[in-house]
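Sending over a structure as structure tokens; questions will come in a sec.
One chain of protein is taken out of this complex; the other chains stay put.
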Amino acid sequence: MAKKIERIGIMTGGGDCPGLNAVIRAVVLKAHARGWKVMGLEDATAGLIDLDYRSPHGNRWLEPDDVQDILVRGGTILGTSNRSDPFHFVVEENGEKKEVDVSDTVVENFKKLELDALISVGGDGSMKIAQKLMDKGIPVVGVPKTIDQDLGATDYTFGFNTAVQACTDAIDRLQDTAASHDRVMFLEVMGRNAGWIALASAIAGGAHICVIPEIPYRPQAIVDAIKRRLSKGRPFAIAVVAEGAKPAEGDQSFAGPRELGAMPKLFGAAYKLAAQIEPHLDLDCRVTVLGHIQRGGSPTQFDRILGTRFGAAAVDAVAEGKFGQMVALRTPEIVTVPISEAIANERNVDPNGQLVQAARDTGISFGDR
Amino acid sequence: MAKKIERIGIMTGGGDCPGLNAVIRAVVLKAHARGWKVMGLEDATAGLIDLDYRSPHGNRWLEPDDVQDILVRGGTILGTSNRSDPFHFVVEENGEKKEVDVSDTVVENFKKLELDALISVGGDGSMKIAQKLMDKGIPVVGVPKTIDQDLGATDYTFGFNTAVQACTDAIDRLQDTAASHDRVMFLEVMGRNAGWIALASAIAGGAHICVIPEIPYRPQAIVDAIKRRLSKGRPFAIAVVAEGAKPAEGDQSFAGPRELGAMPKLFGAAYKLAAQIEPHLDLDCRVTVLGHIQRGGSPTQFDRILGTRFGAAAVDAVAEGKFGQMVALRTPEIVTVPISEAIANERNVDPNGQLVQAARDTGISFGDR
Amino acid sequence: MAKKIERIGIMTGGGDCPGLNAVIRAVVLKAHARGWKVMGLEDATAGLIDLDYRSPHGNRWLEPDDVQDILVRGGTILGTSNRSDPFHFVVEENGEKKEVDVSDTVVENFKKLELDALISVGGDGSMKIAQKLMDKGIPVVGVPKTIDQDLGATDYTFGFNTAVQACTDAIDRLQDTAASHDRVMFLEVMGRNAGWIALASAIAGGAHICVIPEIPYRPQAIVDAIKRRLSKGRPFAIAVVAEGAKPAEGDQSFAGPRELGAMPKLFGAAYKLAAQIEPHLDLDCRVTVLGHIQRGGSPTQFDRILGTRFGAAAVDAVAEGKFGQMVALRTPEIVTVPISEAIANERNVDPNGQLVQAARDTGISFGDR
Partner (left out) sequence: MAKKIERIGIMTGGGDCPGLNAVIRAVVLKAHARGWKVMGLEDATAGLIDLDYRSPHGNRWLEPDDVQDILVRGGTILGTSNRSDPFHFVVEENGEKKEVDVSDTVVENFKKLELDALISVGGDGSMKIAQKLMDKGIPVVGVPKTIDQDLGATDYTFGFNTAVQACTDAIDRLQDTAASHDRVMFLEVMGRNAGWIALASAIAGGAHICVIPEIPYRPQAIVDAIKRRLSKGRPFAIAVVAEGAKPAEGDQSFAGPRELGAMPKLFGAAYKLAAQIEPHLDLDCRVTVLGHIQRGGSPTQFDRILGTRFGAAAVDAVAEGKFGQMVALRTPEIVTVPISEAIANERNVDPNGQLVQAARDTGISFGDR
């Protein structure tokens, strides 16, 4: 029988995602309807590592009035952080940085706050931390968050839909100007290991080229694809480039300009590809890097609903004592799955799957043939 | 073994839906890649009932160039019609309207055009016609289309996502002005029999009241919900009203103003509800009717991808001789199901389901309690 | 020499407008930079009539942190009211409503709050009140606000740009579905006395018919315009209807259906026009009423900039002791004009002006010929 719940904490970790505030709002509203109190912990575990942490707000009790208007807002009102793993916490001592384990402090502070359970919203990294905090006695329920949609345990995660919409809007805009100017437009989008955002927005935007981490590309194949378009009287192209896209190993078809070697890490896959391709075409090449525009903005209705459902389901899971579980979408139902299982199961684009095939069917080249 | 395919026809029937052009585009591009020709038939079966029909274009062969730019466009480049059931075709003779069966003409014209198969994109009504044409010897593959999302055979249909986004955008806008002015805003959205659009947009927009056909409402309960908000210092409310929303049978709590009896059919559920509620509140009531704004507009990325996948899958189904089948989404795969089965299985909002519960959890009243 | 300013008040009156929060933000930020304090007064003069007034917030000092994030938000964080004219204030006594003059209380409360000046953001009505408060000794600077753009003293007022964009977006959506379905779509937009919103959005959206208060229409002329389109193979039309549109006096061309007489006041110009027109056409007619969607939503960049400039200029005017003046845009400069002059000078659409001519040039019928 589950312990009686009266006070819970909620934190958001990892990169921010449109829909995080929908989760927070649903947790607060539903918990309050049950008579619980909800403490918002700031900047992921930072608020538990140091109870006096402020950047800028600090931990605080969240009332329904605090969350009424946040559904439409991107980001997270609790802040987030990529640098607050309590098991590998970086501190500076005598001018040197070193890692320490502050997880005991986290457990202690959790008790000081008299919290009965913790809802942790986050990605892979956050879920691994959640699992380890669970092992140390903190009752945790997980809510999955990855804008890259690369978690096998759930059909969708919130944020992905909004990100793909932002990329698709960008492609729509580039289509007009590419066609007017006889240009090749390279659009770099997120996706270090998984190409879902690039693939989905390329299909939705009617792009002509799409390069993703799962399908290594050959620059020559991309030049060929553009030339085939030229020969059909279409002297322009849109190429969507996942930031993690890589040329096929051993491909020597293009050395690229000399400067490439000197390119600071700052410059991503799209600039590199454009620099490789441009000398072989009689068309101007232009690069757009969407960057964090993909992470921001008001969430789409899809992500607001998914976030709301995840938040409500997480409260149910806490009430039912389902600790160590993570909520997940198995269309059309929300279910719970063990956190440990969930994080073991990454999802990548299947180069032979239906979605890649649908992309090819509408004329998208992946630069592999 | 399936007959060799060389020429296929495609038509779109019923109310238009954002995403129809994505289906048409994918069919044309994929069919051309296979070496087939694709004839676009105008205004649903109208183009097959009369080969000379023009409104304004007439039937025409669709080339890849004809469909390159249509992905971003709402509506359907083929036109559509609700008045072209060949089994109950309305003709005017001597000033009188009567129904005739012109299905033999349709079969004859299909042969005249030397088409090998037909892809019919449409709703319930169109699928029933497709099934009957199939029985008369026309090889048909179906693509489901219902903006109301009320088809049990498929997880999603295209158009629904765009419609809910349009309604959510409208609610976002009304929130600002409702709060500034101490008002109750009624937003009427589509949904004659199924309340999915109202339910989804109420959750996504953070509405306060939602009335849908599946949950009969009592005006008194709605007044009470608004007064509860008032008593908490929130002197405004947003109510989302499905056009098919109905008061609970026998509910006599409100007679409503006398004019209601005289109200022309033109005025829908939101006006009626507002007229019932307003006299019992000390807040201004305002009505917005979104109407066909929900059907138009550039499709969201979700609907463009779903439409593209349905189109590509329909061409596969034709190639594989899967006639009498309809494509459907079983997340994350596209499958085929018998048309006959699909149309037998309507999907309504479950008043006790997870989605209604998530709505209640975030403070939405359905006017039933 | 102007009195030393230390504390000012700001209020927003009349219907809300996208851009009001930009004004408030600029006033607070600029005033704070000068070392002043700014009190936000709630619901127009309501906060001055009764210092204990709460709906829901009450008067409060506004700090820079309170306004940092409001630039993107529609509505007004101060609330507004149409019922708080202190010279004609409605009170209920023994169940009866009567008007009283509470302007002395306003002056008294203004002194109690130790305010040195008042910035009043509002329309015609608010400016008249401001002028009268000025005459009673309150130093007022005005900021014009009318979504209808009907003030001759300033090239633009904020809110208009956002409203026209909302209407144009709606027309864009209706275009797709009107063309797909052979329909006449009526879109009712704001504009009781001035047709600027209807005119601008009709041009921007490529509508086919536009009826505005300044050009009385004849239903027959509208039917003719639609039939001319039909005869050219365009069996659909979009009609933009200002809420104040009226048929030409004495026009008897259409009696309209009998129900029209019984139509509650609730139903506006678009429904009436549609009911008059539909019987004379072989096309479905549909009505969309945008309502307060036009007032809400995040302001366009144009309105945010104009609001910001108005707010900054109002602080300058206070600093320079320019009381009784109103800020105004004379492109590209912000100037000040006497409030008394400004409110005397309404601006209506000139039926023979360039803008109407440009509309006619692109095929828009005003139903007058």
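Remarks
Should a chain be cited, it is by its letter among A, B and C, assigned in written order, with residues numbered from 1 in that chain.
In the analysis below, a contact is a pair of C-beta atoms (placed from the backbone, for glycine too) under 8 Å apart; a residue touches a chain by one contact, two chains touch by 3 or more.
Everything quoted here is computed from the prediction, not taken from an experiment.
Contacts of the undisplayed chain with visible chains (whole complex): A, C.
Touching the chain that is not shown, out of A:E6, A:D172 or A:D224: A:D172 (per the contact rule at the top). Taking the complete complex into account, C:Q165 is the one of C:N59, C:Q165 or C:S180 that touches the chain left out. Set against the missing chain, the residues A:D155, A:D182 or A:D251 yield one that touches it, A:D182. Against the chain not shown here, chain A presents residues 15-16, 18, 20, 54-56, 73-76, 79-81, 166, 169-170, 172-183, 185, 233-235, 257, 259, 262-264, 266-267, 271, 274-275, 286-293, 295-297. Chain C residues in contact with the hidden partner, per the touch definition given at the top, are 25-26, 29-30, 33, 64, 68-69, 71-72, 155, 161, 164-165, 167-168, 172, 175, 200-201, 203-206, 234, 298, 300-302, 304-305, 308-309, 312, 315, 331-334, 354-355, 357-358, 361-363.
Note that in this section only the chains that are shown with their structure count from here on.
Drop chain B from the picture and the touching chains left over make up A | C.
With centres taken as mean C-alpha coordinates, the chain found closest to the middle of all protein C-alpha atoms is B.
Remark: chain B and chain C have CA centroids separated by 34 Å (rounded to whole angstrom).
Per-chain Cα centroids separate chain A from chain C by 41 Å. Among all residues of chain C, none touch two or more other chains.
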